[in-house]
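Missing here: one protein chain of the complex. Every other protein chain is in place.
Naming follows writing order (A and B), and every chain is counted from residue 1.
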Amino acid sequence: MIKDITIGQYFPGNSVIHRMDPRMKLVLTIVYIVIIFLCKNFWALGLMLLSLVVMCALSGVPAKVILKSIKPIAIIITFTAILNIFYVRTGEPLLDWHFIHITTGGVFTAVFMIIRICALVVASSLLTYTTSPTQITDGIERLFSPLKFMRGGVHTLAMMMTIALRFIPTLIDEFEKITNAQKARGADLETGNLVERAKALIPVLVPLFITSFRRAYELAFAMECRCYHGAEGRTRMKIMKYSKLDAFGFLFILFATGGVIALNMFFRHVV
Amino acid sequence: MSILKTDNLTYKYSVGTPFEVTALDSVSLEVEKGELVAVIGHTGSGKSTLIQHFNGLLKPTEGSVLVDGQDIWESKKTLREARFKVGLCFQYPEYQLFEETVFADIAFGPKNMKLPEEEIKERVLRAAEFTGVTKEMLEKSPFDLSGGEKRRVAIAGVMAMEPEILILDEPTSGLDPKGRDTILRLIRDYRDNTGSTVMIVSHSMEDVAKIATKVLVMNRATVMSYDTVPETYRHAEELLSVGLDVPQITKIFMELKRRGLPVRDDVYTVEQAVVEIDRLRKEGVRV
Partner (left out) sequence: MESILKFDDVYFSYDEETDETQGEVHWAVSALSLEVKRGDFIAVLGHNGSGKSTLAKLSNAILIPDKGEVTVKGISTKDEDRTLEIRKHVGMVFQNPDNQIVATVVEEDVAFGPENLGLEPAEIRERVDDALKAVGMYEFRENEPHNLSGGQKQRVAIAGILAMRPECIVLDESTAMLDPKGRREVLETVRKLHDEFGMAVVFITHYMDEAAMADRVIVMEQGKVLFDGAPCDVFQNVDELRRVGLDVPQATELALSLGLPGKILTLSECTDAIVDSLK
């Protein structure tokens, strides 16, 4: 059923990657992406790619599932690759035909870019595959909590995210129910051109919005009755604690960074 | 001829996945024209799935649904006809109101039927009168009405389509006793005045006893019984054994019978009970 599709493509499991602290995972992902862009040659990039493969293997998420995350951005990748192939004019010429000039430099840059983008996407997907949306939200909130001036804002944002996640299945249910009710009144939602179809959705969307506002209003009441008063003086039941796993993760990325810097310096030539 | 018939109707959710559930298991049923059928059963007994088959919202996995002798899945045309022949009013129908005025909302169904303007107007006014929706209310926004009024407007919206079979899924849920009685009365009046067939899905045994002519009991995706009200309550033991409730009066009479009193076993209202106890007194029955 449609409501069983979870947002953020979480892939439940109990691997070492799953068990890592969401805060650490967030930081590692960001650091990883930064380093990817600091890689200046294939050796450095290869090292990062290798560490990513290791992480993926550790996560226990099937390779097929991981590779699926690249699919939606295939067009962007292709486009970037083509641009690089045709417009980069360094290195040896490979093909000179009328206005098309392809050089070794162009091909190298294109391949480099493809790997970079794929690594970036796979790394962030690995985060969402191994961390539930709730954990990510919590992680963001707690990561920022030491910053006093930002705390209120981040808390509000995180609370909003949590409530949105909580209500998405409810609203999908509601949408199905109202759709059925209007269909029973003869509403035709399936035929006609785009404009007609959009118009036909009004009888579904209006009640959906109104119900959502009512829900929001009632939820606000219920939250107040449970002593909600923002971030001020609020504690959490689940404590996030960095474990040995997180230390390993940290060391792992530290070595990778060091490796990348070393490789960047050792193989001076760019690409 | 029966107005509504199902033949070995089977419906499965999520076919081919590990979550496959049989919601209806070869249900064969015939409903005569003009009956007021109460459908009872637990949440998950299949009663909601069943009624969504009658107007073609759900497609049978196996078996067929016949409205007025016509298999509704024969063609696109027959399916569209079934939508209008069988009016289905969902639970909490007030949450489907969306138009700017009550009038426009009641007119939504008839408009979808592509009826002429005049006819639409007539039907809206007729349905409004039936449900006690006043002239002033027709001009108002549906969102300015009280809960009970909204419910009546929503029911009017389905009645205005003047279906041959009107089906209401828990029309009284969430209402207070007064609101409940109003809705039940208007459903009974609608059937008495139009001669239409009506089905109501209900959890409340007392409601069922008040207005139904027939009771369809669903249990575990199958029809457990389909009979008149007194006959259904004669088998109160079986209803209780599958966790369904029976009216308090029926329970009292079950107990009296168990204690050896020669009482009838199809008593389910206070009036019937008084008559029966008076009979015992007159006949000088002693414990």
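Going forward, contacts are C-beta pairs under 8 Å (C-beta built on N, C-alpha and C of every residue); 3 or more make two chains touch, one makes a residue touch a chain.
Everything numeric in this text was worked out from a predicted model, so none of it was measured.
Touching the chain that is not shown, out of A:Ile73, A:Met113, A:Leu165 or A:Leu245: A:Leu165 (per the contact rule at the top). Note that of A:Ile100, A:Val195 or A:Ile239, the residue touching the chain absent from this view is A:Ile239. On the side of subunit A, touch with the chain left out of the figure occurs at residues 3, 132-134, 162-163, 165-166, 169-170, 173, 214-215, 218-219, 221-229, 233-239. One chain is missing from the display, and on subunit B it is touched by residues 42-43, 146-148, 173-179, 203, 206, 243, 245, 247-249, 251-252, 255-256, 259, 261, 270, 273-274, 277, 280-281, 285-287.
Note that in this section only the chains that are shown with their structure count from here on.
Here subunit B touches subunit A in the complex through residues 13-14, 52, 55, 57, 83-84, 87-90, 93, 95-98, 108-109, 112-113, 143, 157-158, 161, going by the rule given at the top.
Against subunit B, the residues of subunit A that register as touching in their complex are 1, 177-178, 180-188, 202-203, 206-207, 210-211.
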